[in-house]
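Missing here: one protein chain of the complex. Every other protein chain is in place.
As written, the chain order gives the labels A, B and C, with residue 1 at the start of each chain.
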Amino acid sequence: MIEIKKGIPLIDQHDENGFYAGKFGGSYVPETLKKPIEDLTIAFEKLRYDESFLKERDYYFKNFIGTPTPFIKLENLTKHLGGANIWCKLVSKATGGAHKVYNATVHSLLAKRLGKKYIVGDTGAGYAGKMLSMAAAKFNLKCKIFMGTKDISRQAINCFSMKSFGAEIVPVDSGSKTLVDAVSECIRYWVANCDTTHMAIGSTVGPNIFIKICAWSTAQISKELKSQLISYFGSVPKKLKLLNCVGGGSSAAGFFNEFIDDENIELIGIEAGGPENGKHAAPLTNNCKIGVLHGAAQYVLQNSEGQIEETESIAAGLDYPGVSPLHCFLKEAGRARYTSASDEEALEAFKLVSRLEGFVSPSLEPSHAFAEAIKIAPKLSKDTILVVNSCGESSKDHNIIAEKLGYKL
Amino acid sequence: MIEIKKGIPLIDQHDENGFYAGKFGGSYVPETLKKPIEDLTIAFEKLRYDESFLKERDYYFKNFIGTPTPFIKLENLTKHLGGANIWCKLVSKATGGAHKVYNATVHSLLAKRLGKKYIVGDTGAGYAGKMLSMAAAKFNLKCKIFMGTKDISRQAINCFSMKSFGAEIVPVDSGSKTLVDAVSECIRYWVANCDTTHMAIGSTVGPNIFIKICAWSTAQISKELKSQLISYFGSVPKKLKLLNCVGGGSSAAGFFNEFIDDENIELIGIEAGGPENGKHAAPLTNNCKIGVLHGAAQYVLQNSEGQIEETESIAAGLDYPGVSPLHCFLKEAGRARYTSASDEEALEAFKLVSRLEGFVSPSLEPSHAFAEAIKIAPKLSKDTILVVNSCGESSKDHNIIAEKLGYKL
Amino acid sequence: MTSHTLKKNFDKLKEKKETALITYTVAGDPDKETSLEILKSIAKSGANIIEIGLAHNTPIGDGKEIQNSAHRAISNGILVKDLFDIIEDFKKNYSTDIIIMTYYNMILQFGADNFVNECRRTKVSGIICVDLPWPENKEFAEKCKNNSISFIQLVAPTTSKERLNKIIKDSHEMIYYISMLSTTGGDLKSSPEEILKNYNDVKNIDPSKKYVIGFGITENTISALKSADGLVVGSVLCKEITKSIKSGQNPVTNVANMIVKLKNKIQ
Partner (left out) sequence: MTSHTLKKNFDKLKEKKETALITYTVAGDPDKETSLEILKSIAKSGANIIEIGLAHNTPIGDGKEIQNSAHRAISNGILVKDLFDIIEDFKKNYSTDIIIMTYYNMILQFGADNFVNECRRTKVSGIICVDLPWPENKEFAEKCKNNSISFIQLVAPTTSKERLNKIIKDSHEMIYYISMLSTTGGDLKSSPEEILKNYNDVKNIDPSKKYVIGFGITENTISALKSADGLVVGSVLCKEITKSIKSGQNPVTNVANMIVKLKNKIQ
């Protein structure tokens, strides 16, 4: 049985080779990247304790990202469902509209410290790319974003933002034309340009150092949540459940981070179940085998040969065959529970939440988490607190949702 | 010469008939509306000093709207222009993406207090409608939004939001099919339904009480700015200029409000100059005659007969032939200066600001204010502080901008 | 003072125990000439008072039918001076009282004094200004009175008792009672009985004045309301013009036929 070491941050639970629980993670990279990764690792391990760096980070988190994001009770939804109290961490209020801004900001600050003039990143939903372009524009870095052509067409608004921030979008037309291919292409680009260019992976995936930087960045979310819980309830409530969608897992890792040691608190990750009767993107829920994807060992959708399988989800940000080694670890340790919501359930959740709770307008990714909340809340006692991370804003999905729900625009 | 009474809020500068400077404003409404307006006036004048109401307002401002919005220095833009220091009040970070949320929230709270179950409003850019639908959904009010058909098609994202919040969008196909027609239709609807329905006018226009409620709501912006200025600079800087776009004028009124008495501070309102060689929407800049529009006397684009003229602006939110009596008053008193930026200048400003300052992504309305900042900053001393209110977020305009700037999406 | 003709007109109607039929059409709808012909045929068909609309392009009190008429008139280039031309022409052959109905900005831009002078010159009996309520209208109403023109106050179901007293006190001979919460041309929301009850409450404040009911009056509802001093039909006529144009018929005769029908229903 795998044990989580108490008092040690989630991102430091790995062994000296970068493996969590001895089997998830690592750095399966081409030799060319060993040195840049080592450099980045050294730099990050120093900077994460460096006062001036932390001050800079906090300055931008506060003034540009606009932290803390609101923590609000969803009175109408709670009443409608008639069970647990449903709260929401409105992370979509962060500048740019999603949690991806934390990782993007930290990577841009790192790139500056590393003296890099170029930055590249992958994106699925387009948020990671939008945020990286946004931070890059601010910090004078030239930015290239790799994005699958399927995602480019379904997340056009975020592409608009990238262009307006002066980033170059590199369309990736191979494979499923989605996030998985974008990440591969981005890593390949870095292999060829790692001397001048910093790479930011958009989620808690990739070689271990990228997982660490990303989760360290999004951990801000649970830091805020913890102090907001204490300020509202006097202490962290006993009957507390945290719900977060899981694509790569950066949002969920950041949301769970501060609460790992408190075993009263149930941590629930919701993966993309895909269309009913179709493919999915839920490796944890569906007990996929461990494989190596993008430099890390993880549960991953693959065939018996080791070829990565195509996924399908209405939520571009969840449409990824792998999942963070951090979540594999939390699952293996029994600390978090993982389940999935279908495309249809996510859409219904979007509809209900939008109608009842105007100020929350979740994109399709967090709509998956709301779908689970809607499923379980009615069965739970009234003193249970569910907190859903609404980590993305719906406007990027307006065409998809409008079409599916029959809104004429 | 018109004098501004010191120590008296801008919204209370009117006489007993609701006229500012004896000639702007008033309540030119059909008799049917006299009573609802009187009721609303009495209720508002009581509630604006009511502790419990203020507490409620502050709660929602903080937790849902997410105040205070950031106040940030635009280092790159400042450096690029090489003159005055350019700062930005990032009001677009308010929930929903624009200042319109303040007025919408206050109106919804008022509607609840008044026991109304229905709420209606007008919208041009779609923000006023989006925000009203959003607040209405939260507060369980049934919501109808009047919107010109031209605006419906050019601001589709905001229409999506309205639909998802459960509001009904009533397309207005008369006249110029823009805001002016939407407001007319909205008032007409209220005439017929004022017994059950609360009306929220989306800007500081309309009968005086609506101007007052709206500016009272947006005044939050300058309250925040004042304390942010003091916290950054120790006191309100001497050489300070505030720049804000002016459509109806709610954003500018809210931005200027706390600074009216301090005559060191230059207040600059930027209207929509329209396409070069085309129509415009800038009654103050172009010395239009006083007329009565939507129940209030104001400078307004009209022909010699008194017919309201059609306007044209790339920014749907500025595409309005009239302007708030509050701004007519400030102009007449010499307290604020008004100018305009053309469509082309606004687009160029959008482009420059987005490229240099990733975190600011102004919609086309505040891009007009940035255009003026870009014009004047180079000529100003380095100790001058320009603060631009970036009161709207660009995503609603992504199709228009992408097309004009040749971004392929 | 105020309009002599209007007073006489109502006195005569009272003698004859007749309910005034008051029509509303828009000057310049569908064009200048035809709208004059319509006025004439209205007069010939038995209307007692004629309201003529001076169209404004941002009307905040009008329903769809009247908006359509106004839109046609403005599209065809109607000007304020055209309105007075039409009235002047009309008055050459007809003595029917003419009341102008418009929005305040039209008066303001023409100049209130000019406007009233033109009204006097062309023998206009009264003015209704949709968005110039009491007390905002005090000065202008005074100006009308000084020129022997009736300024016609409107009262609505929402008007408070206190306001009613003041408005009626300041009113000239004719008061316009809005039947219900609606823009012009809506469906009657209350029963005629209820409307008449409220109407009578208002009338009782000063029974010496004349009160006409408007908004929502159609072929179907008019006879139930005939106990009023007068009844205004507007949207019905504007709709008739629209229909005539669409079907290629003559609006002049169609409106005239409608007047005859309506007049019959209140006899």
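We take it that contacts are C-beta pairs under 8 Å (C-beta built on N, C-alpha and C of every residue); 3 or more make two chains touch, one makes a residue touch a chain.
Note that the structure is a prediction, hence the values are computed from the model and not measured.
One chain is not depicted; across the entire complex it touches A. When you scan A:9, A:83, A:175 or A:275 for touch with the missing chain, the hit is A:175. Touch with the chain omitted from the figure is made, among A:133, A:244, A:285 or A:302, by A:302.
In the full complex, the hidden chain is touched by chain A at residues 17, 26-36, 38, 174-175, 180-181, 184, 187-188, 191-195, 289-295, 302, 304-308.
Keep this in mind: only the chains that are shown with their structure count from here on.
Distance from each chain's C-alpha mean to the overall C-alpha mean is smallest for B. Chain geometry summary: the mean Cα position of chain A and that of chain C are 66 Å apart. Under the contact definition stated at the top, not a single residue of chain B touches 2 or more other chains. Within chain C, not a single residue touches two or more of the remaining chains.
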